[in-house]
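Only one protein chain is missing; all other protein chains are in place.
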Amino acid sequence: MHKRKKKRILHGRIDAFSVFIYITLGLWGLIILYPFYNAILISMVSQYEYLNTPFMLFPKNIDLTAYNVLLQGNRLLVGYRTTLIILLLGVPLNMFLTIGMAYPLSRNRFPGQKMIFYFVVFSMLFSGGLIPLYLVVRNLGLTNNILAIILITGINTFYLILMKNYFSSIPVSLEESAKIDGANDLYILFVIMLPLAKPILATVLLFYTVDRWNEWFYPMIFLRNRNMIPLQMILRNIVFETTSNEIADAAVGYRVQVFSDGIKMAAITLTMTPIMIVYPFVQKYFMKGIMLGSVKG
Amino acid sequence: MKPKKIISVLLLMLVAAVIVSACSGGATRPSGSNETPGTTENNAETPKFDKKYRITTAAIEINEGADFESDKMLKYFNEKFNVEHELIPIARNQRKEVVNLWVSAGDLPDMCWFDMVYVDYKNFSEQGLIKALPDDLEERFPNLAKVLEKSGVGKEFRSRDPEGKLYAIPKVIYFDAPTEKVIAHTSVYYRKDWADKVGIKMDKLASTEEVAQLARAFIQQDPGGNGPGKTIGIAADNTRLTQMLVEPFNPCVTDFFRYEGKYIWGPAAPGTLDGLKVWQNFYREGLLHPDFYVMKKNDPVDLFVSGKAGILMHDGDGKVIQAVLHDFKAQHPDLDATEAIGMFAMKGPDGKHHVMESVNYWCGVIFNPNIEDDKLDRILHIMDYVATEEAQNIIRLGFEGIDWKREGDTIVSLRPKDESGNMILLKETYPSQPYWGFLVLTGDDFSLRDPNIPKAARDMAIETFKAKEKDGNIVPLDFDLRFFSGPNYNKKGTLGVVYDELAGLVLKEGDIETTWKEWLESKADIINAITEELNGALLNK
Partner (left out) sequence: MKVEGRKLAKSKTALDFKKGKDIIKDIRKAKYLYLLLLPGIIYYIVFHYFPMGGVIIAFKEYKANLGILGSPWIGLKNYSFVFKDPAFFNALKNTLVISVQRLIFQFPFPVIIALFFNEIRDGVYKRVLQTVFTFPHFLSWVIVAGILVNFMSFNGALNNIAELLGFERKSFLSDVNLFRPMLYITENWKNAGWQSIIYLAAITSISQEQYEAAEIDGCSRFKKMIFVTIPNIQNTIIILFILAVGRIMNAGFEQIFNMQNPAVKDISDILDTYIYRITFMGPADFSFSTAIGLFKSIINFILITATDRIAKGFGEEGLF
């Protein structure tokens, strides 16, 4: 096996089609980028300027009150810290459990394989609701414990299916030769299969990471420690406080002199920025991983 | 990497994860009390506080990451009652569902915010999911007795309970309401300076037609200098527009109510159509913001305060008025806010202000059913104290000598100011302040006499209240309905939020009467199912 550069063959010609693609993707990229840029602008100007400038491209006066409001106290810090803990504990567990199931399920050579797979998919479709789940967690003694958050979303069946599907496409011949050489299944999985499955591993790793980053629902129900609240939950609280229509919030304290859109946009920018900084680095490896995975015997 | 090595690494990570989370996980255990036998601290107060309790309390005003360790207000209450509070935040946008889940799963903290939907209260109390409060509560805790009485539901709750027990403490709104019956403080703000410029004088009550004239003049003559066609007449969302334009004709439009002896649905009652016509005409004429139906709570206020809109329908209690004046001044430093802004209320075709009587409570506090009676007592002592004037002063003004001081008859604020000259809010110095501020009393009461709120703002609120009451038709409360539970009635949500439904009618093309009738027709089955249920159960009482 030797790596072949895809590029020379595939991208040799520039025809009308490729021009079309470049432009279409570029335009789509702009359509995505502009609202974000706009959001950053809104977060940095005063309400007055926002209401009076239809097409803001550059702010006239930078007004960072929205950020000051948000960064007051430890609110966002708690969010970042909690979400980071959830990430660092949760994602490895996710990968461990998912790989552990995806690989065997992709091999059609043991009793019960089909049954277990049905078992897994069925659970994706039916649910008993929140009360039973709450009771189970409580009986495990895990309420108000971050472990509950880590465990409840231990496997995303959708991702499991994707991974299993990918494993299925890896030729059995590799296993056969390894078995002949005396390897057991664990060796096959870790030494042979995983390196070949880098694209799907990177993909699922990314998916789980982002899911954990966005997680707020189960923390909302189970966590009661005000220093253990994930970022997304805090963000939702902030946005809700400044935009809700419900009267009770009048009692919670009157609004600060920053307009609600500004706060919303500042909150977005603060949540997005770490991701925007980290993602290109992750993606570089991720794309490289994908490229390397295109090795086939 | 050798497989064994990989496995051991993964196992180690798993073990590490378990250890880390066991240490970092929440300190609280599930429900139940956990008193620490305590040393008596510094209670000059009473010897009965010699056992130190740790109280877990969940509320919606508690912010994530707040630094309660150095919070002097929290410390004050903790020391006074020899307790330790653990403050638990509740997610804002799903608070009702989350608390209901906690109650149903039997996992409440010692005390918890509750939105006081009566049917839930009744179900939870019947199922033993919330604690029954002492029968002698009113005797032993006179301030709480006052709270219960003023809220109007203390006796109601007890009388409707088969054993006469009480299961929640409502948060009372007014001890001394500015009006005999409690009514909503929602009112209309307007630019008095613009009105002067266009030569219109507004009384304390205005009809929808008068409002239309005012809005028209603002838009056409642009006294604010926004540019032609850029001034918005009325800044209001669906809720406010219903209150402003439909309630003068039918104050009971938002729910079922008893009309001429039988229960009917608000939007089906006479008067609704007149209000809808007005609303639609306003919309089609361009007096409203063109996107009023997607506005969120603060958008209209932003528009008014920035000078883009001339009329605003909004909360009208002292606190809010002061906030509006304050924000207005920040954006228009050259204007005198109290001269530039005026307030009035709406009157119907008969010249009266029509409004439903409000309940004098908003949400409440419930308790873990397994809480120790002694601990509950301690909490009740705290809540009782919070309802006193002394405590309210501390909560609303701060500590005497530090945040304020008396000078003769008046109270002078000693609060520091920020760069723009605004008083730094109490809650920034004492993060637990919003919690105390909403624990037993909601603060509307205090805002009527809060010395930190300029008299002009307070007066504006009180005057408008008086004007509403003087020429007012106040529809009395219907507790039977409020406390009713029936399989159909409980699902009345399917009819939609009335404010939004009415807005939807207004936006449709064509004749509003036809639209309205068709809409009622489409919902007739459900409406009838509910009214039959109501009439069957409530009319024979």
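Which chain is which? They are A and B, in the order written, and residues in each are numbered from 1.
We take it that a residue touches a chain if its C-beta (ideal position, glycine included) is under 8 Å from a C-beta of that chain, and two chains touch if they have at least 3 such contacts.
Please read these numbers as outputs of a predicted model, since none were measured by experiment.
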* Structure fact -> For the full complex, contacts between the hidden chain and the displayed ones involve A, B
* Asked: From the list A:Met44, A:Val69, A:Leu89 or A:Ile155, which touches the chain that is not on show?
  -> A:Ile155
* Residues belonging to chain A that touch the chain removed from view -> 4, 6-7, 9-11, 13, 15, 17-18, 21-22, 24-26, 28-29, 31-33, 35-36, 38-39, 54-55, 96-101, 103-111, 114, 116-121, 123-133, 135-136, 140, 151-152, 154-155, 158, 161-162, 165-173, 175-176, 179, 184-186, 189, 199-200, 202-203, 206-207, 210, 213-214, 232, 235-236, 239-240, 243, 261, 264, 267-268, 271-272, 275-276, 279-280, 283-284, 287, 290-291, 293-294, 296
* Which positions on chain B touch the chain that was left off? -> 96-97, 100, 103-106, 117, 119-120, 123-124, 127-129, 238, 289-291, 293-294, 485, 487-488, 490-497, 500-501, 503-504, 507-508, 522-523, 525-526, 529
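Keep this in mind: only the chains that are shown with their structure count from here on.
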* Can you list the residues on chain A that touch chain B in the complex? -> 47-48, 51, 72-79, 85, 89, 92-93, 96, 130-131, 134-135, 138, 141, 143-147, 150, 186-187, 189-191, 220-221, 223-229, 233-234, 236-237, 240-255, 257, 259-261
* Asked: How about chain B: which of its residues touch chain A in the complex?
  -> 1-3, 6-7, 10, 13-14, 17-18, 20-22, 24-30, 56, 58, 60-67, 87-89, 91-94, 98, 101, 104-107, 109, 237, 239, 296-299, 301-303, 306, 308, 315, 317, 319-320, 322-323, 326-327, 330-331, 362-363, 422, 425, 427-428, 431, 434, 437-438, 442-444
